[in-house]
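To start, the structure under review is shown below, and the notes come after it.
Removed: one protein chain of the complex. Kept in place: all other protein chains.
Now for chain A:
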């Protein structure tokens, strides 16, 4: 005869080994979210509110910003945090709206691949950027290229 547990007995959790990745994902969404508010609001302010806003953005504007390591690291940190935050958020939607199986694996694989490729691409672009490419018309370049 089986005994029925008291209704208020705490659920027995299966013993876990190793790290709980879902817990760390949950923590990551909150921690990165707070940092991203600062980074993205600063990004939007610098690019859309200061001066002529979006109308002032061109190659020279980007070159001027990335001449300063501060803005290079700002943008790279934003890139990593935002893409991982976004891809993990999309993973939540895939978990919600698809059943386990091939399609779900393909969707998650696509999310992982696009995030990985864009993180590598973006990081390389920021740190290998050449603000004064040889042969480019001077009026398209940041003002410090003439010096």
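What we mean here is this: a residue touches a chain if its C-beta (ideal position, glycine included) is under 8 Å from a C-beta of that chain, and two chains touch if they have at least 3 such contacts; residues count from 1.
Everything below uses one rule, namely that contacts and distances are computed from a predicted model.
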item	value
Hidden chain of the complex, named as in its UniProt record, picked from "Twin-arginine translocation signal domain-containing protein", "Fe-S cluster assembly ATP-binding protein", "Succinate dehydrogenase, cytochrome b556 subunit" or "NADH-quinone oxidoreductase subunit G"	"Succinate dehydrogenase, cytochrome b556 subunit"
For chain A, the residues touching the chain missing from this view	30, 33-34, 36-37, 40-41, 44, 48-49, 52-55, 57-60, 62-63, 79, 82-83, 86-87, 89-90, 93, 114, 118, 121-122, 124-125, 128-130, 133, 136-137, 140-141
